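Partial complex: the chains shown occupy the same locations as in the complete assembly.
By letter and in written order, the chains are A and B; residue numbering begins at 1 in each of them.
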Amino acid sequence: MPMHEFFMGMNQLELINRAPGFFKYQPHNVAAHSWKVAQIAQFLADVEEQNGAVINWQSVYEKALNHDYTERFIGDIKTPVKYATATLRSMLADVEDSMTENFIKTEIPQQFQTAYTRRLGEGKDETIEGKILSIADKVDLMYEAYGELEKFNPEPVYVNIFQSGLEALAAFKDMASVKYIATDILPDIFAEEFTSKELLYDLAKSLLPDFTGKKRDI
Amino acid sequence: MPMHEFFMGMNQLELINRAPGFFKYQPHNVAAHSWKVAQIAQFLADVEEQNGAVINWQSVYEKALNHDYTERFIGDIKTPVKYATATLRSMLADVEDSMTENFIKTEIPQQFQTAYTRRLGEGKDETIEGKILSIADKVDLMYEAYGELEKFNPEPVYVNIFQSGLEALAAFKDMASVKYIATDILPDIFAEEFTSKELLYDLAKSLLPDFTGKKRDI
C-alpha cells in the first residue's frame, strides 16, 4: 500500500512521546516536535540569509520536516546506549539505513524513491542547511526542557538536557544564527525564574561568547 | 520578547486539540496536524512536478508549515458559525488579519516582519502551491476522520468530515495530484472495512472520475 502506508505511518510519530521514562508536566510527541524544528529552522535560515548566506530553502524545510520519520522503525534507544562505543553507534546507524532502504523499496512508489531516499537519510550534514537542522533540533529540545524547568520539575534530566543543548550550540557559535540565539533569544529565556537558572546561566556565559542575558532580571 | 514569544506560542498549538466536543479514540493537536499537512503537501508537489508543473518548493513548505499558526489567536470557531453569512465570514477574517498584523508588529523583530506577514497570511490562494495547501489540509483531515471510521466510532461527524473532504477534492479534480489520490491512495483506504464505507465509496465514485477503488476488497 504505497503512499497510504507512509501517510498512516505519520500517525505512529504522533503516538511516540519524547523522553519516555522521565516524569514531565507536558508530553511532546515526535510529530509536533518535527513541526517545531521546521519552524525554528525556518527562522534560523532567515537569520543566516540576512547575514549574507545563500540558503537552499527547499533543503532547509525538507531536512527539518523529515529528520525524525525513521524513528518509527528504530524506536527510542537511550543516548548512553547509542553512544556506548563507536562500533555500536555505527552498527546501529547501518541497521537504521538498511531498514530505511528496505522501507523505501517496499512502500514508496518507484518514481518517488530518489526523493524519499534523500528525505529519510541523515540530514545533519556539513551544508549550512544541515547545520541549521542540527541547531534547530537542539533548540526545540532546549525549549522542551525549559518548559519543565520553569515548572520546577524535580527530575534532574531536564537540567542535563538544557546543558547539553548549550554545549551543542557552542559547537556552532560562529554562525550568525547561533549568535542571534545568544543575543536575542536566550536572554528572554533567562528573564524568567526556573530550576538551576544560575548554573545554566554561568554555563551559557562560558560557552557562548555573544550571550547577553542578565543573571537577575527579576 | 520577540522570537521567544513566537517559539513559546508553538506550545499552544500542541495544546489545542482538533475537533473539540466530538468523542474520538485518538486526539490530534494542531502542531502535529501542521506537520502532517506539510508532509502531504511535499508529496503532492512531487506529483505535480513530475507531471510538468513548476513548483516553488519554498512556498509549498512555507504555506503548509505556517497555515494554522494564527489559530492560537482565534480559537476554534465551529464551521457553521464561520460560514453562517458572507458578512460574518468576512468580518471574522478581518479580525483575524488585524490580530495577526498586531502580533507581527509586537512580537516579530522588524527585519523579519515581511517574511512573517507572508507566512501568517492566508496561504490558500490561486497559485499551485496554494491549491496544494488546500488539498493537503483536507487530506490530513480525511485521514484523521478515517482513523475514527476504521475504529467504528459511532459519532456521525466523521462520516460528514470524510464526505466534505471528498467534495473539496472534487473541486480540484483536474489536478495531477488529486488524480493520483483518486487512483493510488483512496483505493488503499477503501481496501479496509470502516463505518459507512459503501456510502463513502459511492460518493467518491460520483465525485472523482479517476477513482479506481473497488467496493469489496475483503
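Basically, a residue touches a chain if its C-beta (ideal position, glycine included) is under 8 Å from a C-beta of that chain, and two chains touch if they have at least 3 such contacts.
Given the structure is predicted, the values throughout are model-derived calculations rather than measurements.
S.K.: With 2 identical chains placed here, what is the total number of copies in the full complex of this structure file?
M.R.: Altogether, the complex is made of 6 copies.
The definition used in the following text is that only the chains that are shown with their structure count from here on.
S.K.: Spell out the residues on chain B that touch chain A in their complex, using ranges where they run on.
M.R.: 1-8, 10-11, 13-15, 26, 28-29, 31-32, 34-36, 38-40, 42-43, 46, 50, 57-58, 61-62, 65-66, 109, 111-112, 115, 119, 139, 143, 147, 184-185, 188-189, 191
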